[in-house]
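Every protein chain of the complex appears in place save one, which is left out.
Take a look at chain A:
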Amino acid sequence: MTGINRREALLLGGAAVTAPGLFSLGAQAQGSTLRIGVLVPLTGVHASDGARMLKAHQLAAKMINESGGLKGLGGAKVELVVSDIQSKPEVSRSEAERLISRENVSALTGAWASATTIPAAQVSDRNRTPFMITSAVTDAITEQGLKYVFRTAVKAKWFGKYVADFMDTMKKNGMTIDKVALATEDGPAGQAVHANYSSVMPGRGYPIIADETFRTGSPDFSTVATKLRTSGATAILSVAYADDSTVLLRALAAQSFRPLYIGFGGAHVNQTVAASGKPAERTFGVVEWAPDLKKPASEAFVKAFAEAYPGEVPLSNQAQAFAATYALALAADAAASTDRTKIRDALRTLRITDGPASLLPAPELYFDEQGQSPATCVVVQVIDGKFVTVWPDAVAAQPPAPLQG
């Protein structure tokens, strides 16, 4: 038994050593392959998120390859080298190193949460390998002067601005919004957004007159709802997971208190919140992308996604992963090279206004000298039990519906 195993191991080892050489020889003959390393958590606490993200990366690669590959590289195909980062920052760091040094990828993309993205960003910058970040929102990532780091996601601190812009629009439409109440969960996500809202809102003419925090998994929100109601606020900005959103919205409805309500991010824009019926009806959520966005590339993406993965509707972070993969391929195409630094330089001058990669709500996808894209958000509203994009105007499926319907 052992003998066979050893022989097998030797054979496999030999194949592993020789195969990449053979492969790259063959590949050069017909124009090279663009190897992109994908860092995704496929096990651990973020396993379900990682699996979702991977589907979007793979769909992008499939679409590029099926449409004839990269013209600038003689029709080269995109090859994804997928790596499971196990939802752990230290694994993300070592896998980034392995993909760069052993797998010889031209670029990296990923790596879901901020905690797993930051170490990989440092590794790729040190190794002069472009890293296209999909979904991490921590501000600092594109503020530290890293030369090889790019991001399709929004900065956390931009959310407050978009929400204020949206409230300006609603005010212009005749709604009274003068005092704002915050209702945020007491975890890191809730408190990061809380800090952002607190610093932005007063300067935009929306004084914060009530500030409630709550614990995730609270069994009762009636006291929080009473405090929000008696504060005299005309708008509530919340950060809560879907569970608590439901219970909070019910508590507000029980008190017949229905001000302008704006929930935060993918945790709120979740079908189980919309399914709570009357309490959620006509409430809003701010999010980075929505599947009903009125934009040709976005509509094509939703259609292609449903064909590739029957019955599935993509979420906001999957749209970002799709755009990230496409942007890397387009940069390599423009550079007509798989060289890491040439791809980096091409990313700096890339400007995407149409085609599959233009699915995000911002009118143009490009990367500034810090690698940050001008990503924006959309505002969705629950209308007849479904989330519908209502703002900004350019991509809205329909205008905002009145709060009392």
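Operating definition for what follows: a contact is a pair of C-beta atoms (placed from the backbone, for glycine too) under 8 Å apart; a residue touches a chain by one contact, two chains touch by 3 or more; residues count from 1.
Convention: contacts and distances are computed from a predicted model.
Chain not shown in the complex: UniProt lists it as "Branched-chain amino acid ABC transporter permease", one of "Histidine kinase", "Cysteine desulfurase", "DMSO reductase" or "Branched-chain amino acid ABC transporter permease". Contact with the chain that does not appear here is found for just one residue of A:K147, A:R215 or A:K303, A:R215. Of the listed residues A:K62, A:R98 or A:R250, the one in contact with the hidden chain in the full complex is A:R250. Considering A:K71, A:R102, A:K147 or A:K278, the position touching the chain not shown turns out to be A:K278 (whole complex).
Mapped onto chain A, the interface with the missing chain covers residues 48, 186, 212-215, 217-220, 222-224, 226-227, 230, 242-243, 246-247, 250-251, 253-255, 272, 275-279.
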